[in-house]
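For this view, one protein chain was removed and the others were kept in their places.
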Amino acid sequence: MSATLVQVIVGGLLLGAIYALFSSGLTLIWGMMNVVNFAHGDFVMVAMYIAYVVYVLLGGGPLASVPIAAVSLATIGILAYFLLVRHVMRGPMIAQILGTFGLALLLRYSMFGAAGANFLSLPDNLVGGTYEIFGIRLQASRVVAGIVALLVTAGLHLLLTRTSLGSKMLAVSEDATAAQLMGIRPDYMQAIAWGIAAGATGIAGALIATFFYISPTVGETLAIIAFVTVALGGFGSVPGALVAGLLIGLIESLSAYWIGGVWKDVVVYILFIFVLWFRPQGLMGKS
Amino acid sequence: MKKLLWPGITAVLLLAYPLVFTTPFQQRLGALVLLYAIAASAWNIVGGYAGQISVGHVVFFGCGAYASLALFTHTGLPPVLGMPLGIAAAVGIAAIIGTPTLRLSGHYFSMATIAVAELARLVTTNTEFLGAAVGLSGPTVPRTWLDLSFISSVPYYYLFLAVLVITLGITWWMERSRIGFYLRAIRDSEKAARSLGARAPRVKLIAYLLSAGLTSVAGSLYALMFQFVDPESGLGILISVKMLIMAALGGAGLLFGPLVGAAILVPLEEISNSLLGGRGAGLTFVLYGAIIVLIARFRPDGILGLFQSARKAPEKHDA
Amino acid sequence: MLEATGISKVFGRLRAVDDVSAEVRQGEILGLIGPNGAGKSTFFNCLTGDLAPTTGSVRFLGEDITTRSPEARAELGLARTFQLPQTFTGMTVLENVMIGAFLRTSVTAEARERARRILDIVDMAHLAQTPAKTLGTPGRKRLEIARALATEPKLLLLDEAMAGLNPTEVRAAIDLVRVIHGMGITLVIVEHIMEVINSLADRVIVFHQGREIARGTPREVTGDPTVIEAYLGKRASRAGGRT
Partner (left out) sequence: MMKRSPWAALAVASLLAAGLSGGAFAQQTVKIGAIYPLSGNAASAGTSAKAAIELAVDIINNDHPELGDITLAKGTGLPNLKGAKVEVVFADNQGTPAAGQNQALRLITEEKVVALHGAYQSGITTTASAIAERYGIPFMTGESVAANLTERGFKWFFRTTPIASDIADVYVSFLKEMKAKGMKIDNLVIVNENTEYGTSIAKVVGDTAKAGGFNVSMVIPYSANTTDVQSQVLQLKDAKPDAAIFISYTSDAILFTKTMQALGYKPPILIGDNSGFSDASYLRTVGPIAQGVINRSAWDIGKPGSPTFLINEMYKKKTGNDLDDTSGRVMQGFLALAEAVNRAGSTEPAKLQAALKATDLKPNQLMMGYKGIKFDAKGQNILASAMLIQAQGDQYVAVWPKESATAELKLPYKAWEK
């Protein structure tokens, strides 16, 4: 295997880890509440701007911006739940799409009005530059994001499977009425889930900001990939999102390298449609 | 007779609109309302009545728009003749993608349709025959009346109105026939509907094909009016979302829901863009987003849902 | 009229139904009983077509329907209700029943007429124009039966049609089943309320851990030591006698 190919693969996996990172919040909400958050990409966008503001105001890198973005986004998530999502969940599925899509436009263009249309970017050396290991170039910011992706995935997975909070949340997602009879307040659990999911999204956004451009419409670019990642992994499956993210990153990189950049998304969508066909519950979803 | 009162008044208003509002922009606004109402009504058949939330309907819209302009570009024939080709292509594609995807439920169906639409956009962007990224243009300078290229929007207005009436007529007929009942039953519980003998796969497919064909007509009409289509404007995800939003806003699964949704959103978007867009602060979309959020929050069944539920007795029975 | 032969259903490593055979005779009421998780519902769903059995075959009126879809079975005259009512909440009560009636006619007015007749039979005519979503559990259970009746079935499969009802409602429901039986419709009922089985069923099949452990008249079955051991054991001993 040529060094370039190794580089392509390593790069693809790192990219995939990042896809997984910004998809984990989406899959949590999707799986727990059967709500598609069309504003997810714009949550990432807001977190990226927070990272930028932290840098400009405090001169801080991810050490400062990640916690700040996580807390801010968790707050936004909880607010969104109580002010909007809780109500649209009672309506038909289409009301959820309507509500979250409207929220997406609101966030995107409020940011547009506040920050302008210009592209922004954080300095490249904010997270320690680039290293060469065995001839493979690794960008520190991407490696950090990749590691955090694994940590967040593991954390969310443990939270859902090993803690009482997690089992309460799962109980609500299985049967809200039954959970209520057991003394669990579904709306609190769902609000917490929104907070956690949005918080994870905040972490993702703050980290992506260290190597990606920032603009009000960047969420659009990221959102579709997140949807595909979540559906491929299986709605609600956090490990599924990780596997799917890695897979998509790898396939994109390899197909862009071998077939050409304009075809990489075509390959991903075809794969996605095939998976839906043969395994509609996604790679790791429950049937 | 009383039943026909409000549709009658609506019909008179629709017929009279271009005569009352005579500036070109107002007339175009009217035509656009009708155009989007056609697309949203077509979406409503499968998304509203059958409850299969397609977020990839733009594929069929693109079939119509591309068929019309590709026919003109490659043969020089008037774009309107591409309409049947577009319908055929849309129905064909719907049959191919509908069979596997309609088996999927809920969000999986939505995701599959998004993927198909994005696939179509990407492939078209790289297909020379369809104008690739540059897009296709129509006969900007009309050669004969068959090119249906008018300076005024009034001919378009009445053309669109006629097509809308046909679309709503088909929907009305469907709503009252067995297939309409089956679709609504499938939306509520596919399992139960099948146990009662509804051939769910076939019924859903019929609705999907019908919806695809009508959406394609909307695409052809779009091409006639704007005489230009490129991958973003003919196959972009935003158009799918617009159809969905208009239907949902007015009331998904209700005959006049999409028309009401279009009659609110199209003027809202065009007028707020006219008044605010030039400032360049994205205010149009802030407003647009806020209204959508408010409707979803307070009227999740759409604006007409209010009238729908008011009609039926709300009190609980033997609960 | 219905023969299920050697039905097994395996989920992963779990054998939910293990080699069960049953025959439903024209005009009878057959009861399927057993504790929760005994496999009676899985077996039931193999009969209705919601699940495909892993092995075995189902014949209805002489035709092999093992792989037929639920809608094809409905057309042959096999109707069913659901344990958790699957009400069409966006419709009125009458429209719910029309969905069933549409199986035998494609004309809307005709379907409406038939649905009205069914509502008379189940004593819900006064609720015809009520939105179905406003019905409570008893109303929804009754509506399930009405819808199924509208398909003009030869065989009706009732899945715990009495669960969640109070004693008065149970008695009303038992009366309704008798009326349906009186119309010449054969019935299979899945129940865990013995009272219902005793007063309705001609024959009973008892399930335990995916297998059939006994069959016979309700009286024979309730006297069977295996059944008492497996199913009625605790209750019977606690009550100090048999129901």
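To keep things simple, chains are lettered A, B and C as they appear, and every chain counts its residues starting from 1.
Rule of thumb we're sticking to: contacts are C-beta pairs under 8 Å (C-beta built on N, C-alpha and C of every residue); 3 or more make two chains touch, one makes a residue touch a chain.
Since the structure is predicted, the reported quantities are computational estimates derived from the model, not experimental observations.
Looking at the complete complex, one finds that the omitted chain is in touch with A, B. Contact with the chain not shown here comes from a single listed residue; of A:Pro62, A:Pro216, A:Gly233 or A:Pro280, that residue is A:Pro216. If you put the missing chain back, the residues of chain A touching it would be 4, 7-8, 11-12, 15, 109, 112, 116-121, 124, 130, 132, 137, 139, 142, 211-213, 215-218, 220-222, 225, 249, 252-254, 256-257, 260-262, 264-265. Mapped onto chain B, contacts with the missing chain fall at residues 5-7, 9-10, 13-14, 17, 20-21, 23-26, 28-30, 32-33, 122, 125-126, 132-135, 137, 140-141, 151, 222, 226-230, 232-233, 238, 250-251, 254-257, 259-260, 263-264, 266-268, 270-271, 273-274, 277-282, 284-285, 303-304, 306-308, 310-311.
The working rule: only the chains that are shown with their structure count from here on.
Of all chains displayed, B has the C-alpha centre closest to the centre of the whole protein C-alpha set. Between the Cα centres of chain A and chain B there is a gap of 31 Å.
Here the CA centre of chain A is 46 Å from the CA centre of chain C.
If you check the complex, the residues on chain B that touch chain C are 176-178, 181-182, 184-185, 187-189, 191-200, 253, 312-319. Listed in rising order, the residues of chain A touching chain B in the complex are 30, 34, 36, 83-84, 87-88, 90-99, 101-110, 112-113, 117, 216, 224, 227-228, 231, 235, 262-263, 265-266, 269-270, 272-273, 276-277, 280-281.
Taken together, the chain C residues at the contact with chain B in this complex read 48, 50, 69-71, 74-75, 79-80, 82, 86-92, 95, 98-100, 102-103, 106, 108, 111, 127, 129-131, 134-139, 147-148, 150-151.
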